[in-house]
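Every protein chain except one is present and positioned as in the full complex.
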Amino acid sequence: MAKPLLEIQDLNVAFNTERGQVMPVRDVSLTVYPGQTVAVVGESGSGKSVTALSVLRLIPQPPGKILSGRIVWQGRDLLTLSEKEMRSVRGGEIAMIFQEPMTSLNPVYTIGDQIAEAVMLHQRVTSRQAFEIAEQSLRDVGIADAGRRLHEYPHQMSGGMRQRVMIAMALSCKPELLIADEPTTALDVTIQAQILELLRKLQRENGMSILLITHDLGVVAEQADVVNVMYASRIVESATVEELFDKPQHPYTEGLFRSIPKLGAYAERLDTIPGTVPNPARFPTGCKFHPRCPRTRAAAEEPGRDARDVIEVTSGDETFRVLRKCATDEPALREVRPRHWGACHLVENFDRSPITSPQLDHHRSVAAVAVDGGAQAPLATATTAGVTTQDLAGGVREGAR
Amino acid sequence: MSSQLSASAVALPPSTSVAVGGPTTDSPRSPDAPRSFWRRALGDAFARYGARIGAAWVILLAFCGVFAPFIANTHPLLLKMDGQWSMPLFRHLTPGDVVLLFATAMAALAYFGMRGFRPSQRLYIVVGAVLLMIPLARWFVTPPITVNYSQYREAEKAGRVQYILRTPVRYSPTDYLRDLPDRRLSPPTRHHWMGTERDSADVLSRMIHAARIALTIGFISTGIAVAIGVVVGGLMGFYAGTVDIIGMRLIEIFESIPTLVLLLTIVAVFERNIYLMMAIIGLTSWTSNARFVRAEFLRLRKQDFVQAAIAAGLPRRSVIFRHMLPNGVAPVLVSASFGVAAAILIESVLSFLGLGLVQEPSWGGMLNQARNEGGAFSWWMAIFPGTAIFLTVFAYNLIGESLRDALDPKLRKLD
Partner (left out) sequence: MLSYIVRRLLLIVPTLLGMTALVFFIVALSPGGVGAALLSQEMGMRPSEREALRKYYNERYGLDKPIVVQYGRWLNSISPIGFPKRDDGKLGTFRVKAPDLGESYARGRRVDGMILEALPVTLLLNAISLPLTYGIATLVGIYAARHRGKLFDTVSGSFFLALWSVPVILAGVLMIGYLANQQYFKWFPAAGLSDMLAGSKPFFPARMPSGEFEPGWLLDRLWHLALPVLCLSYGQFAFLSKLSRGAVLENMRADFVRTARAKGLGERDVLFRHVLSNSLIPLITQAAHLLPAMIAGSVVVETIFSVPGMGRLLVDSIKLKDREVFLSITLIAGVLTLAGYLLADILYAVVDPRVSYE
C-alpha cells in the first residue's frame, strides 16, 4: 500500500456558543491517498465542513477550538505547526475551494490580481510572471479569452465561471490536495456537470487528490473513490464507493439511498428518514441516530426479544421502543466487512468486528455506480449532475461519458 | 448633522430551533409554532439591553410629561388655609393638562381592558375620544388667568396654614419667586435641587415640564414625517411609472434643503408657533421614509402574495393597507425612532439660539443660560438640561438601533 497523503486521526473540535460547548467534530478519522477522491457525505450540520476547515486550520479560534487529534500531512502533524508554517501549506500544498463562488472572491480586485496574489505567495516570481501563470491557469480551467478575463471583476462573471476562477486560483500553485467544500451546490445542474468534469480532468493531469465534501449522492457516485458518511459529528460509515452503494451497512446510509426518488417506480409518497437532524447542543444519548432508526425499532418489536434489552424512549410527540444498547451506548466505528467500516450495533457481527482505522487506498473501477445494485438506474435527486441517461438495464454501467 | 443611518455589527444570539428527534412527518404541528413576524421582531428588539434602557427612559419622560402638574407645582394638592379646605392644584390645571391625562387614561384602558374590541377598533376609540375631549376641555377647563404663586409661602410664614399637601417639587415652572428675592441663577441647594434660572424659576420644575414639549415635538413631527412619507412612498412604489418620476423630483426638492437651515429661515419670517415648527420638521424629514416605503413597495409588488391578492380581486385599498403596508413599514419604524431623536435635537438647538418657543420651558433654552457675561459659567444650567437632552436622544437612538438589528434579515443567520 502506498503511503497516505493526509491522515486525520481522532479529530475533536468544539465550539463555544451561548448554549454551552458544542462539538461539531467528534473522533473523526479518515485517510486520503495520492490520486484519490475521498468524499465526505452528510446533511447540513453533520460536521463535514468543519472537518474540512480544520485541515487547513481555518476554524476561527475564539469560538472554535481543536480539542485533540492529529492531522498528518506528508509526515507532519499540521496541528503542531506554527502559523507561519501553516501559511505556506495553505494554498501551496493544500488548496481549498468553497461553496459560494458569488461571495468567495473579493469584489474590488480583478481576478487577475487575486490569482496572482496566490501565485506570488508561494512561488518566487515577479509580478509579471505571476500574471502569466494566472492567465495560463485560467486557460487550464477552460476559460476562453483568458487575457481579457484577467482584468475583469468578479461581478462581471457568471457563477459557473467564478467557480472556475476559484479552481484556477486554487490550482495555480499545483497543490497535492484539493479540498472542495460543496463546490457545485450553488450552481445550475448543467454547470455542475461541467465543473465536476473539470475537476476530474485536472485530477488526472496533476495527479492530485481531492477531499470532496458534499451532501449529494449523485456527485459521490460520479466522482468518489472512497466515501465517508457523517452523521451527528461522527463518521458512521466508511467504504469504497462500490461497496457503499452495493451494501450500505448503517441504517442512516440505507435511509439516504431509499430516499432517492426512483424513476419508473410507482409510489404515492417519497420515502424519507422521519425526524430531523439532532441539535448538536442537545444530542440524544447512545447512538445519535436511534430516535429515527427503523432498524432498532424493528429489533425491539421482534417476537422473542428479551424485555430487558428493550427501552422506551420519547422523541417529539412520539413514544416508541428501541433496543437498550442503541439508546445508551454509542457504537464505535468498526470494520464490519473487509474494507468497510460501520458504526451500528445491529450490523451482523458488530461486537466481534475489530476497531481499526479506516485506510482505503482505493481507486474506483467503474465509471458510474448503480444505486441499489439492482434494476434501477443511478438517477438520484434532481441535483445530480451529469447523469443524463438512465440505464434501465441496471447493474454497473461502464462506458464513455 | 450627519445622517442618522449608521451600520452596526452587533450580532444577535444565534437561534437554534431544531428539536431533538422531532415529530414524524405525519404530525400536523410542531411544538413551537413560529410567532408572528411583528411579535418576534419587537420581542427581539426589546430583549436587548439598549432598547430596554432607552424604553425605560422614554417611559419615565412620558410619565413626567403627563403628570408634570402633579410632580412639580407651587399649588398644593390639598390645602387648609384659614380654616378652609381647597384643592388649588386642580383649579389651576390647564386644558392641555387635562387632555393629556385623559388621553393617557384612555390609552391605558384600551391596552389593558376593552377585551371585546380588536386592536384597530381600540385605536379608533381612543383617538376619537381624545379628539372629542379637546374642545370639551377648552370649553370647561378654565384656570384663572392671573396666578399668585407666592400666597402659599407667605401664608405659611404667617401661620395661617393648618394643613398642606404639596407635590414632590414645590415650584411651578413659571413661579418666579417674587416673594423670595435673590434666588436668581443660584446653584443647587436644599430648596432648589437643581438650582434656579436667571428669572428665579426652579430648574427641576422646568425640566420636568420641558419633557412635555420635547416628547410632543418629537412625536408629532415624526408622526407627520411618517404619514407623508408612507403615503408618498407608497403611491410611488405601488403605481410606479409617472407617479414615481414626479415623486422622485419632489423628494429631491425637499431633500435638498437641510432641515435646520430651513427651519431657521421660517422662524425668521414667521412668528414662533409650536405647531408650525412641528409641521416644518415633519415636512422636511419625510423624504427618507418615502424612500424606504417606495423601495419596499417596489419589491413587494413583484411578490407572489401581492399578485395573488390583486388577482383575487381584492380592492386596491385592501391590498395596500392589509397586505403590503405591514410588510413594508419595518424600515420606517427604525427611521421614525431616529427621527424623534433628531426632532428633539433640532428643537433644542433652536431654543438654545434663542429662536425657539418663548413661554414654554425647554431644555435647549435652559442650556443657553449657562454662559453669562464675563465668562461666568453656571454649571447647573448646562449639566442638568444638557444631560436630559443627551439621555433622551441616546434613548431613541438605542431603540432605533435595536429595532434595526431585529429587523435586519442578514443578522438572522447563525454566526
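As written, the chains take the letters A and B, and residue 1 is the first residue of each chain.
By definition in this document, a residue touches a chain if its C-beta (ideal position, glycine included) is under 8 Å from a C-beta of that chain, and two chains touch if they have at least 3 such contacts.
Predicted model only: the values in this text are computed from it and were never measured.
Colleague: Where the complex has a chain not shown, which of B:81, B:177 or B:389 is the residue touching it?
Modeller: Selected residue, touching the omitted chain: B:389.
Colleague: Based on the whole complex, identify which of B:113, B:258 or B:315 touches the chain you can't see.
Modeller: B:258
Colleague: Could you tell me which of B:85, B:270 or B:321 touches the chain that is not displayed?
Modeller: Answering carefully, the residue with contact to the hidden chain is B:270.
Colleague: So that we can see where the missing chain sits, which residues of subunit B does it touch?
Modeller: So the residues of subunit B touching the missing chain come out as 1-3, 6-10, 50, 249-250, 252-262, 264-271, 341, 345, 348-349, 352-355, 364, 367, 370-371, 375-377, 379, 382-383, 386-387, 389-390, 393-394, 397-398, 401, 415.
Colleague: Spell out, residue by residue, where the missing chain touches subunit A.
Modeller: Residues 56, 58, 62-63, 83-84, 87-92, 95-96, 98, 100, 103-109, 117-118, 121-122, 153, 155, 166, 169 of subunit A touch the chain that is not shown.
The criterion applied here is as follows: only the chains that are shown with their structure count from here on.
Colleague: Please tell me the distance, in whole Å, between the geometric centres of subunit A and subunit B computed from their C-alpha atoms.
Modeller: Those two chain centres are 56 Å apart.
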